[in-house]
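Every protein chain of the complex appears in place save one, which is left out.
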Amino acid sequence: MNVERFGWERLVAADIGEQIYALAVKIYPICRSITGEGVRHTLHELGKHIALQIKEVPTGTAVFDWTIPREWNIRDAYIKNERGEKVVDFAKSNLHVMSYSVPVRRRIPLSELKDHLHTLPRQPDLIPYRTSYYKEDWAFCITHRQLEALQDETYDVLIDSSLTEGYLTYGEYLHRGETEDEFLLSAHVCHPSLANDNCSGVALLTCLAARMAGLRTRYSYRFLFAPGTIGAITWLARNEDKCRRIKHGLVVSMVGDPGGPTYKRSRRGNAKIDRSIVHVLRHSGLKPTVLEFFPYGYDERQYCSPGFDLPVGLFQRSKFAEIPEYHTSADNLDFIRPEHLGESCRLIAQALDVIENDALCVNLMPKCEPQLGRRGLYGAVGGDKDAAAANMAMLWILNLSDGGHSLLDIAERAELPFDVIRSTAERLEQHGLLSASLVR
Amino acid sequence: MNVERFGWERLVAADIGEQIYALAVKIYPICRSITGEGVRHTLHELGKHIALQIKEVPTGTAVFDWTIPREWNIRDAYIKNERGEKVVDFAKSNLHVMSYSVPVRRRIPLSELKDHLHTLPRQPDLIPYRTSYYKEDWAFCITHRQLEALQDETYDVLIDSSLTEGYLTYGEYLHRGETEDEFLLSAHVCHPSLANDNCSGVALLTCLAARMAGLRTRYSYRFLFAPGTIGAITWLARNEDKCRRIKHGLVVSMVGDPGGPTYKRSRRGNAKIDRSIVHVLRHSGLKPTVLEFFPYGYDERQYCSPGFDLPVGLFQRSKFAEIPEYHTSADNLDFIRPEHLGESCRLIAQALDVIENDALCVNLMPKCEPQLGRRGLYGAVGGDKDAAAANMAMLWILNLSDGGHSLLDIAERAELPFDVIRSTAERLEQHGLLSASLVR
Partner (left out) sequence: MNVERFGWERLVAADIGEQIYALAVKIYPICRSITGEGVRHTLHELGKHIALQIKEVPTGTAVFDWTIPREWNIRDAYIKNERGEKVVDFAKSNLHVMSYSVPVRRRIPLSELKDHLHTLPRQPDLIPYRTSYYKEDWAFCITHRQLEALQDETYDVLIDSSLTEGYLTYGEYLHRGETEDEFLLSAHVCHPSLANDNCSGVALLTCLAARMAGLRTRYSYRFLFAPGTIGAITWLARNEDKCRRIKHGLVVSMVGDPGGPTYKRSRRGNAKIDRSIVHVLRHSGLKPTVLEFFPYGYDERQYCSPGFDLPVGLFQRSKFAEIPEYHTSADNLDFIRPEHLGESCRLIAQALDVIENDALCVNLMPKCEPQLGRRGLYGAVGGDKDAAAANMAMLWILNLSDGGHSLLDIAERAELPFDVIRSTAERLEQHGLLSASLVR
């Protein structure tokens, strides 16, 4: 076992939460959709931190059962009353326009306008987030209070958008490790000003990738920033032959709120990524929720489709759609906090650490216990809780190191943190009692 | 997948409960035992509904470890007091005479008579049901109140019965399906006037068989109406070579009371019949009890003996022997209700439907999700609960259709009713997204 390998601490600075938050603040105002300048602008910001490769895929390209749609861009939008006052203004919130709304410039009565207004009657102060990618339509999304305040008059409606031949844009960054085996880390980059969903995930992965840059790793890490669904499908269609390299993967979204953490297992159910994250969460001191795989959610839907069945799970804080802020204007920069972003990043880094450092162990003195005392390996037992855990860790490692158990296996069985098991195994190795070799 | 196949709805008319109840009313008064005219009379009634084959097996025939006993018949029985009054009269209830009582015509004092009286002291108004098939004896079964009213005098006792060389009688009906693989449905037909145990089961299977007559089925369905224990043993002994055709089976008894439903698994524990019924019960909105196999109960004891080990479970409402009406005169026509009979029949029909229609599925577009929206396959998500279930059903089917999962597997995993999974799979098949082939 190579003790020079990175530990998770090297992946996360003390102020990692602040760094992630700062980047999220930067990209929050951008109006993103599944195509268009918003995505390009966002990826440009990420590119200031990591050597991001930008890929452009033309409208009309077939990707499995799908086709790259026209590119959507928007410059301005408003609703003006008869007095020329903008009662709804895209400049105030890019949620005000349904994503992929076709261009409109009309004067219409309230009755007709109402067919194109979305509100949340039960959350009357919030703007909903709505899209219509594959059905031509237009709409405004406003608060229910705005709707109630609308007079029965005639309105000037403008949506200065365009739907044209163009491109779908995504970015990827590969951190090369010692092997070509890959760890996929994926965040959707298609939502407009929603802070948790998914400025948080995009910013977290960017900062994690940036921290990784100087480190030697066993796996190669592929960071993918792509529009949800169509972006993941596009990447899979263009990289089908590379997929067999993917040994572990994680979709990261909504990682800045105070809820959860929540982990949804990969389709395989107990892949290494599943076991590693679940192990880390169980020793986190938090109250994690671990969900079995189900075929709804984020881009794990695509990675875990039966034709790929990649070992990719989903990491979140609150479970999506179960919080009132979900897909509303309340998912803003106040909803995400540096401490939650930092904690999320630490948890993910710890899971990476488990996967990087898991090793098969062989006890070199397997007959009876070796005499730990004369080697000074027994800690003070009375009172010192850490020493007691270290003693139990030694005994567990020695007992289970029959060549059939890895450090993670032992950590799971001993119900001790991987960190403790790993550092204890290193001590035993230094004393010639153990031989450990990395698990592939 | 052949969409012309029967669904369970075609097996049960709206008034199926009333039909079953009417037939139960018809056969309730008949005095049945394990042999004799009562069984013949009952099978004759069933024969008015289905083309029942009647089999007669002579007294003395060896059937495995057993021998067909003498045939028992009874014409009259009473206990008269010194004033010539019938204080107990077989004409009022055929439970009054212990089944297989030998002929008696004697004048005896109360003290001697008492050795031949069965009562239920804790249920003083009910007549118990008693038998003595294999030990020559005679007895009357009376209410405890009747016993307490008996004066210390001399009684004329008559049991005008006969035990003679004759036959054991059973009936069977085979609905021929597309294959010779059989589904065995079995009800015991040896109890006298006990409505739930088992006029209910006999009537239910007869009505189910009658409804099935016009339908094309994959399996052949064998309906067996035979005396408990000795009847099932006789059938097995005479049809040993046919048994390997039996792929699924169900013993049906006590299906008209308001309790349960109760399902006792086959000896195999998780056979297709077990999984199918348990699935149906779990989605029934009722509070089913599912029991592991145990070697006591009804004729599943014989079907599940280790020399046969057939996949045959037991379907009931209340668990036998756990209700106060069990084996007493309170198990009468008021105790069973058309609504419970109908519900029992529907549950059984639904389980048959699962077995008939289960199919292995292959997703024809297994790489990423197909674009369901452009095919009009996505239901309105918001609010419409059925549409949401249909959407999840689609996603589950597409995700699990890797050739290793059947519709039932998917229904179990998705925790959605088989009906929903099946109809959704048909839609996907119609859109060329799925190929399904029946499970054998």
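Think of it as A and B in the order they're written, each chain with its own count starting at 1.
In the analysis below, a contact is a pair of C-beta atoms (placed from the backbone, for glycine too) under 8 Å apart; a residue touches a chain by one contact, two chains touch by 3 or more.
On a predicted model such as this, the values are computed, not experimentally measured, just so you know.
Considering B:112, B:148, B:240 or B:339, the position touching the chain not shown turns out to be B:240 (whole complex).
Summary of contacts with the chain left out: across A:85, A:178 or A:369, the touching residue is A:369.
Across B:84, B:285, B:307 or B:376, the residue that sits in touch with the chain not pictured is B:307.
In the full complex, subunit B contacts the hidden chain through residues 64-66, 134-135, 229, 232-233, 236-237, 240, 267, 294-296, 301-302, 304-309. Residues of subunit A in touch with the missing chain: 363, 365-371, 373-374, 392, 395-396, 398-402.
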